[in-house]
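Excluded from the complex is one protein chain; the other protein chains are retained at their positions.
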Amino acid sequence: MTATDRPERRSPHVPATAGRITPIGLLGRRPVAIIERNFLAYRRMWALFLTGFLEPLLYLGSIGVGVGALVGGVQLASGHTVPYEVFVAPGLFAVAAMNGAIMDTTFGFFVKFKYGKTYDAMLSTPLGVADVAIGEVTWAVLRGAVYALAFLVAMVAFGLVESWWAVLALPIAMLIAYAFAGAGLAASTFMRSFVDFDFISLALVPLFLFSATFFPLERYPEWLAAVVRITPLYQGVSLTRAVVLGDLHWGLLAPVTYLVVMGTVGLRIAARRLGTLLQP
Amino acid sequence: MTATRSGVLRVVEREAQIFKSLWRGPVILSFITPVMFLAGMGVGLGGMVDDGTGGSGAGASDLGGLDYLSFVTPGLLVASAMQVAAGESLWPVMAGKKWMRTYHAMVATPLDARHVFGGLIVWSGVRAAMSGAAFLLVAAILGGVPSPWAPLALLASVGCAMAVSSLVATFAVGQESDQSFAVLMRIGIIPLFLFSGTFFPVEQLPDAVEPFAAVSPLWHAAELARGATTGHIEALEVLLHSLALVGFFVVGWWWGTRRFTRELQT
Partner (left out) sequence: MRPGTPAVASAAVTEPAEPPLIHASSLTKRFDDFTAVDGIDFEVRRGEAFGFLGANGAGKSSTMRMIGCVSERTDGELQVLGLDPRGHGTDIRGRIGVVPQEDNLDTELTVWDNLLIYGRYFDLPRDVIRRRAEELLEFAQLTERKHDRVDPLSGGMKRRLTIARALMNRPELILLDEPTTGLDPQARHLLWERLYQLKREGATLVLTTHYLDEAEQLCDRLVIMDRARIVAAGSPRALIDAHATREVVELRFATSDARDDAALALEQDAAGARVEALAERVLVYTDDTDHTMGRVDALITPPASVLVRRSTLEDVYLMITGRTLDE
């Protein structure tokens, strides 16, 4: 038998498409399967899922209503004065979206990544690392949106919504969730152990407190206000506040762009890092 | 009794050892978090309260003549003690019982389940005292601590931590996974944190809800701490609130020793 009479496929030396080598498993077929997986998992952990949106709601009751009674009204940049709880609710709405997005992309991700080896199992199927990243981020966006929706319903029930533009809050919640899910997932791929997650908390607490969530930007010293203006949650808070209070203008495209870029950059970093970590 | 006490010390020693090796994260968090709340709520939001921009609020008069920063400082002090204690009594307990089984290693020595439980509680108190002292110092610099009696507030803080720790660890050791822990934080610890007279006086709660403050260890501790940092509290109040904290602790201890023993030594 000679080399020539063998069938072609005996040695199907596949030439790499000129200049472009697809890494071993970047994009596969089904990021949707990852959403299904999380859905199945939370079916048995429903309490964990359902209680996830309570925190901002409780803050609304305590700080918004309780402390709000001591504060009275808040004068907005636009000039008119609103009750304190009307001011604070959009901020906490943005927090609800952020929380929903962060839970499964940081700590939840790490547990599965490090201890469950869940992603190793996924990657031995046709799924690729980009599927994993896209799937987890999409799931997180859904979770953030569910929490935001629940919070929005509460806001309407308490009469804290002033404008029909508030329906726009939902897509904004998804933007916020996208930004934080992408960034959270990217950050988590750099964590070495659970102890490192303290640094994520350390970043989230000031974002929560100082994104003009509880008091308007005018109350910050000049330099601090400048810093707050470039932080991520502030983008979400100011967007939400604008639509809930019916104060729309073209300038809002800036925070929208900010959040889209943040999520996308995070997602790309996460996919690349996952490839390095899971497919060495 | 001496045996028990030295056994508890052994366990505390171990916790301190671990803490020393990874102190950065926990220390930063348990100190910085309340300080950030103090800056955000006490100074930032407090500025709005004190300005009393009108509305239904009558500002300072509702706070017993205190400015908001002085009102919220003792609340945050004991609330962070509660948070630290809850954190120390949930996941580490699951690690000891199940993930790393260190508790089982401990009870295989002359230590028994009561030492493990007691050590955990004492350690929560130590943590609360450490981060509380640092917090009080910062609050004093910011002007949130009018009275020289303020250091006594640390006693309330430690009492709160130990009472909470005894109850929460009792819950935790009976669980088979950590799934319920986040739920407990969300439906237990956070509501206590927000509605126990920490951020606004409980008198503002709806009348039907207000009496429930009495079952919050945090409220008793907050009242005691506020008495110390402001210097205004009746002797009788001190007695009753202290008794309440001791009561929570006794219940936790009685129940917890049984549960720890059942989980670790049967």
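Note that the chains are named A and B in the order they appear, and that numbering of residues resets to 1 at the start of each chain.
Here is the rule we use: contacts are C-beta pairs under 8 Å (C-beta built on N, C-alpha and C of every residue); 3 or more make two chains touch, one makes a residue touch a chain.
Values in this document were obtained by computation on a predicted structure and should not be read as measured data.
Q: One chain isn't displayed here. Which of the visible ones does it touch?
A: A
Q: Using the touch definition from the top, which of A:Ser78, A:Thr125 or A:Ser193 touches the missing chain?
A: From the options A:Ser78, A:Thr125 or A:Ser193, the contact with the absent chain belongs to A:Thr125.
Q: Out of A:Thr81, A:Ser163 or A:Gln279, which residue would touch the omitted chain in the full complex?
A: A:Gln279
Q: Which chain A residues would touch the chain omitted from the figure, given the whole complex?
A: Residues 1, 6-7, 9-14, 16-17, 21-25, 27-30, 33, 36-37, 40-41, 44-45, 112, 116-118, 120-128, 278-280 of chain A touch the chain absent from view.
Following the convention adopted for this analysis, only the chains that are shown with their structure count from here on.
Q: Help me check something: in the complex, which residues belonging to chain A touch chain B?
A: Within the complex, chain A contacts chain B at residues 45, 47-48, 51-52, 54-55, 58-59, 61-63, 66-75, 81, 83-84, 195-196, 198-199, 201-202, 205-206, 209-210, 214-215, 219-220.
Q: Can you name the residues of chain B that touch chain A in the complex?
A: Going by the criterion above, the answer is residues 22, 24-26, 28-29, 32-33, 36-37, 39-41, 44-45, 47-49, 52-57, 59, 62-63, 68, 179-180, 182-183, 186-187, 190-191, 194-195, 199-200, 204-205.
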